[in-house]
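A selection of the complex's chains, in situ.
When the chains are written out, they are named A and B in that same order, and each has its own residue count from 1.
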Amino acid sequence: MTRQVILLGAGGHAKVVLDVLQLLNQTVVGVTDPQLHQQGIAEWRGLPVLGDDQAVTCYQPDQIFLANGLGSLPGQTLRQTIYKQFKNLGYSFITLVHPSALIGTGVTFAEGVQIMAGSILQPDTYIGENTLINTGAQLDHDCSIGKHCHLAPGVILCGNVTMEDTCHLGPASCVTQGCHLGQGSILGAGSTLLKNLPAGGKLLAAKPQSPVTRSSL
Amino acid sequence: MTRQVILLGAGGHAKVVLDVLQLLNQTVVGVTDPQLHQQGIAEWRGLPVLGDDQAVTCYQPDQIFLANGLGSLPGQTLRQTIYKQFKNLGYSFITLVHPSALIGTGVTFAEGVQIMAGSILQPDTYIGENTLINTGAQLDHDCSIGKHCHLAPGVILCGNVTMEDTCHLGPASCVTQGCHLGQGSILGAGSTLLKNLPAGGKLLAAKPQSPVTRSSL
């Protein structure tokens, strides 16, 4: 991989992605960001701001790799949209695995996968295109994850968990052994899935006890 | 430790155990598995299938180590049964600590303990015979864990937690400072224990909010 990299986006997730790129000794030629571009800001974390996303097209598709710097929250689709848009134009996305991640035998990644710091993937797990395995998420053996999913920080998957495309697993959520998540399903933060979740399903953790505030004491 | 190792079982957990064995440069002579044997399958992940578990007895007890490749789910006892059966025949089980595990000063392990990737054991913690500390489980200082327990992926124990034999702590469960768990007690996935749990006790997390499914929208 001697192609240089362009980072798409300059928000919080992009900072984390840039850290991984630099740890992997990738050469990043610049960052694209509509807001910074509009504000006339020329530099971000030592990188030139190349313009808005259109700036990518100054480079030939086989000349560079793209890194998806857009984060993911439930209901947002920009991370997926931008990926598809540039794939349709012939560009390729770099697959990133933080050096601290622990990757078992037989684990496989599709294009554009991002595996963040402290993640653990046990043997024979598969991660689909453009899926983001965020900080410290753990996937046990034989999991299969679709495209454009987001496993937020601290997600715990037991063995043999499978999920379709565009699922969103909130931070510190947990899926027990062998469960299946249908397309586009969502786990709320801190929730625990004990059985299958159908396509478009959403599981929210139990409501906490009413918060006690100083004024109510 | 120059004895060769036989791996008992060829399921999901066995894959994870094999990864640890290979990272520790152990020589594995083969795997035993009743199902593969019955199906006439001769090789598994590059290892010869030696037969069903009886194949172990072709080796003298002081000639080899066994590695317990059976996983653990609540209500299942096979992992414990097979351990005791071969101990009664005079065999020994290898204690496995994944190289990534962080082990504090004064931590001690009994025979056959398995410490998986990303686990953290803080000072003066003790782990009893045949207990499995699964992926990314964390035990803080001065914990004492009995025999044949399973701490599933992502379990968090605070300091001074103690538990008797054959406890099962589900994935992403948590035990607060100083709690005691009686023999055979169970924590459900995602549950949090705030006080002692008696022998045979079972704590289940709060029920989640009714899942919203596409059909109910």
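Just so we're on the same page, a contact is a pair of C-beta atoms (placed from the backbone, for glycine too) under 8 Å apart; a residue touches a chain by one contact, two chains touch by 3 or more.
This structure is a prediction, so every number in the text was calculated from the model and none was measured.
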Homo-oligomer size of the whole complex, from 2 visible chains: 3
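We take it that only the chains that are shown with their structure count from here on.
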Relative orientation of copies chain A and chain B, as a Cα rotation angle in degrees, nearest 5: 120
List of chain A residues in touch with chain B within their complex: 102, 104-106, 118, 120, 122-124, 136, 138, 140-142, 154, 156-160, 172, 174, 176-177, 190-192, 194, 197-207
Touching residues (chain side chain B, partner chain A) in the complex: 12-13, 15-16, 18-19, 22, 45, 71, 73, 100, 117-118, 134-136, 152-154, 170-172, 189-190, 205-209, 211-215, 217
